[in-house]
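To start, the structure itself, in structure tokens.
Only a single protein chain was left out; the remaining protein chains are all shown in position.
Labels A, B and C are assigned to the chains in the order they are written; within every chain, residues are numbered from 1.
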Amino acid sequence: MTTSPITLADRIAAAPADASSLATQEYFVNMGPQHPSTHGVLRLLVKLDGETVREVIPVVGYIHRGIEKMGEYLTYRKFIHLSDRLDYLSAITNNWVVCMAVEKAAGIETNDRIQTIRTLCAELQRIQSHQLWWGVFGMDLGAFTAFLYGFRDREMVTDIFEETTGARLTMNYIQPGGLMYDIHPDFVKGVKKFIEYFKPKLAEYEQLVSGNVIIQARLRGIGVMSSESAISLGTTGPVLRGSGVEYDLRKTEPYGVYSKVQFDVPVGRIGDCWDRYWVRMEEMRQSIRIIEQLIDNIPEGKHMMIKPTAKIKLPEGLSYSQAETARGILGVLIVSDGSDKPYRIHLRSPNFNNLWSVTAMGPGLRIADLVAILSSIDIVVPDIDR
Amino acid sequence: MDHVPGGSFCVTSVDGIINWAHANSLWPLTFGTACCAIEVMMAAGASRHDLARFGAEVARPSPRQADLLVVAGTVVKRLAPRLRTLYEQMAEPRYVIATGSCAISGGPFMYNSYSTVRGADQIIPVDVYVPGCPPRPEAFLYGLLTLQKLIKEGESIRRPYVRRKPVLSVLPAGMTADQIRSELAALLTRDSTVDLSGEYVQNVQAGGSKQ
Amino acid sequence: MTGEDLVSVIMSIEARAKPREKCAMPSAMIPVDALPGFMRSMRDDPRLSFDMLCTHTAVDWLGENRFELVYVLYSTKHRHYVTVSTSIPRDKPEASSVSSIWRIAEWQEREVYDLMGVLYSGHPDLRRMFLEDDWVGFPLRKDYKDTFMLGLPE
Partner (left out) sequence: MTDDGEDRKVTNAIDATVWQVKTLATRTLEAVPDSPWLVAGYLLLGIVAVASLVAGLGIVLIYAERKIAAHFQCRLGPMRVGWHGLLQTVADTIKLLLKEDIVPARADKLLHLMAPFLSLLATVLVLVVIPYSPTLQIADVNIGVLYVSAVGGFGILGILVAGWSSNNKWSLLGAMRAGAQIISYEISATIALLAVVLFSGSLQLSAVVLSQSQGWWIWRAHGIGFVAFMIFLIASVAEINRTPFDIAEGESELTGGFHTEYSGMRFAFFFLSEFVNMFVVAAITATLFLGGWMPFHIGNFHSLNAIMDLVPPVIWFLGKTSFLIFVIMWFRWTFPRMRVDQLMKLEWKILLPIGFVNLGAAAIAVLFNLYFFPSH
């Protein structure tokens, strides 16, 4: 039995819009590649019956840059800056995953200071990413003001990062064997100031968006995904946890210094948009909790364990490591042939795996719900396409 | 300006008003491909940097109503025809700002990538480039101001077949505003227009004058 | 369950399975014809219950003239991982699809088809994912040639 590949036109022809019925007529519309609610250049082919969605066919690849192929030509150290540009809202976590994979395979030891700073930065990044998500989520549902509030607070975190790493978005901060630079002397002060500033703002977020009647009506019971189907669809991160599966790498396989801190993993109940929303809001609180525990206890030590110019060679073999970014699990699968460049590097991106749950959740709902679902999955398109 | 005999003063001041209106009302299209979109479309429009001060916050989701196409991020082969379509759907006068290394040259994805287009200007004409990876919102604001200057000092409505050379938004440090202005003016008057009339016009005429 | 226990349980399901060399995690290498049945029992066996397909990809071993298909599985119940790998000949890159076992496999296999050119039998929707339908060649193969691609200048 062999399978012959088909084209997009075949795919559309295989799901014909039913135009025969007198009462209603089904039709296809294109959402994207340029559409305000697809967060980039994602394209959704939606089959509609009036306002009701019958089928969703995501078409991706409008920003496929071939990062996996490029990785085969770059040394491990050089590859890290590409990982920034995957899911640019979790740049530091992405750096960390690649470094973790390299460190694990090459056997590079790090100290507690490095791990603590990495953890702190990853949690700050998670807050920053969720702030942006919250703003964009509001905007997608029509509450434009939420977008600006989210960004107003996000700038505070961006400032902290800029001070330490020198960049606002694509930081390239975590390196194999340590950190690019040591933290800025004002880092601790800045983070504390931000925590004090942000805690009351979370209450404001709840007031502006969460408590709103319309938001509740738009989210409750919409886009329900059972835990079985969420697992089978390979979702991770808040999408999976929203469906009630407690799978958070920070808890199940602690890396960094997560084993030393107290925090809870928020888990949703039925897996609707509201649960996913709530999980993210709660995660921001938990991240604050983690940061509060760590910020006063950064141990002394070096910030880089190996010479920055040292050639890193990985032993021959296959290795897979992963970490929890703001959107789910980023996995890096490296097949090494013993040289200083990967023979094959594969990125298991959280957004790629989360995206397809749209096809399961979308049908039967309305276009407006599709926007809400897409927003509650919180996709970053360059991470899908790589 | 030479179209109305003896009326140059009147026409130039009308031109000035038109340019002023175009420069101060650049409505961007909500379009972003990668990281740059966060910085130049979102952060620049958000409270701290506030694109609205320059009258450019009315982001239109429909290309018909937008004046400014910000190519924010990498352009890949698959997106290229769509980007061209978007540009063609926009109504004249339309302006393009390419932000970030990717949209300028392919940036970090220039080498060893089988699908990244090396610069948005291979697909659509670009007016202003804003370097950075991604550029800071301030850099984008500077690019926007450069474009405004360009429009204010240029012609009111672009002549068909004539297209200006693009201008880099970041000029060497230590320059005064007057120097920038004179440099821009010199650029515009001396050698900044590319006359495509020869070959292009012939092609258009040969291809028939269908609308 | 420790790694050795896991491997021995897997061995009891499929006698031909053996650990993949040079792999940092518990692993199993199986012949390609055993793939669908083996994967199904990996999911359904209560001792294993690998209910999540973390990732699936292919490695092009040009020198050995084979593709290696790699599956990373995870069990949310027992919280353990395993790497399953299998080899298919390079000139006849065909394997059976596991999309009926894990739904995400449908798209992960599509990605592998798009970039590596592995054909999956029984796949419901096998078409290009990131590249246009008329793209020639499979870019992640080691022998992929493209006039467009620029090499890094030395």
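The working rule: a residue touches a chain if its C-beta (ideal position, glycine included) is under 8 Å from a C-beta of that chain, and two chains touch if they have at least 3 such contacts.
Worth saying up front: this structure is predicted, and the values here are computed from it rather than measured.
**Student:** Over the full complex, note down every shown chain the hidden chain is touching.
**Tutor:** In the entire complex, chains touched by the missing one are A, B.
**Student:** Determine which one of A:Glu68, A:Asp140 or A:Asp248 touches the chain that has been left out.
**Tutor:** A:Asp140
**Student:** Which of these touches the unseen chain: A:Thr75, A:Asn111, A:Asn212 or A:Gln293?
**Tutor:** Going through A:Thr75, A:Asn111, A:Asn212 or A:Gln293 one by one, A:Asn212 is the residue touching the chain not shown.
**Student:** Which subunit B residues would touch the chain omitted from the figure, given the whole complex?
**Tutor:** These residues of subunit B touch the chain that is not shown: 17-18, 20-22, 24-25, 47, 50, 52-55, 57-58, 60-62, 64-65, 67, 89, 91-93, 157.
**Student:** Tell me where the left-out chain touches subunit A, residue by residue.
**Tutor:** Counting over the whole complex, subunit A touches the hidden chain at residues 27, 29, 35-37, 51, 138-146, 148-149, 152, 208-209, 212, 214-215, 217-218, 366-369, 371.
The working rule: only the chains that are shown with their structure count from here on.
**Student:** Is the chain-to-chain touch network here best called a line, a ring, a star, complete, or other?
**Tutor:** complete
**Student:** Could you tell me which pair, A-B or B-C, is linked by more C-beta pairs in contact?
**Tutor:** Looking at B-C and A-B side by side, A-B shows more C-beta contacts.
**Student:** Between subunit A and subunit C, what is the separation of their C-alpha centroids in Å?
**Tutor:** 24
**Student:** Roughly how far is subunit B from subunit C, going centre to centre by Cα mean, in whole Å?
**Tutor:** Spacing between the chain centres: roughly 46 Å.
**Student:** Find the geometric centre of each of subunit A and subunit B from their Cα atoms only, then give the gap between the two centres in Å, rounded to an integer.
**Tutor:** Spacing between the chain centres: roughly 32 Å.
**Student:** Among all residues of subunit C, which ones touch two or more of the remaining chains?
**Tutor:** Those would be 130-132, 139, 144, 151-152.
**Student:** When you check subunit A against every other chain, which residues touch at least two of them?
**Tutor:** 61, 64, 66, 69, 73
**Student:** Which of the residues in subunit B come into contact with subunit A in the complex?
**Tutor:** 29-35, 37-39, 42-43, 46-48, 61, 63, 73-74, 76, 78-79, 82, 86, 108-109, 111-116, 133-134, 136
**Student:** For the complex, give me every residue of subunit B touching subunit C.
**Tutor:** Residues 77-78, 110-115, 118.
**Student:** Which residues, counting only subunit C, touch subunit A once they are in their complex?
**Tutor:** 20-25, 27, 51-55, 57, 59-60, 70, 72, 76, 79, 81, 83, 85, 94, 96-97, 102-104, 106-108, 111, 113, 115, 119-123, 125-133, 139-140, 144, 151-152
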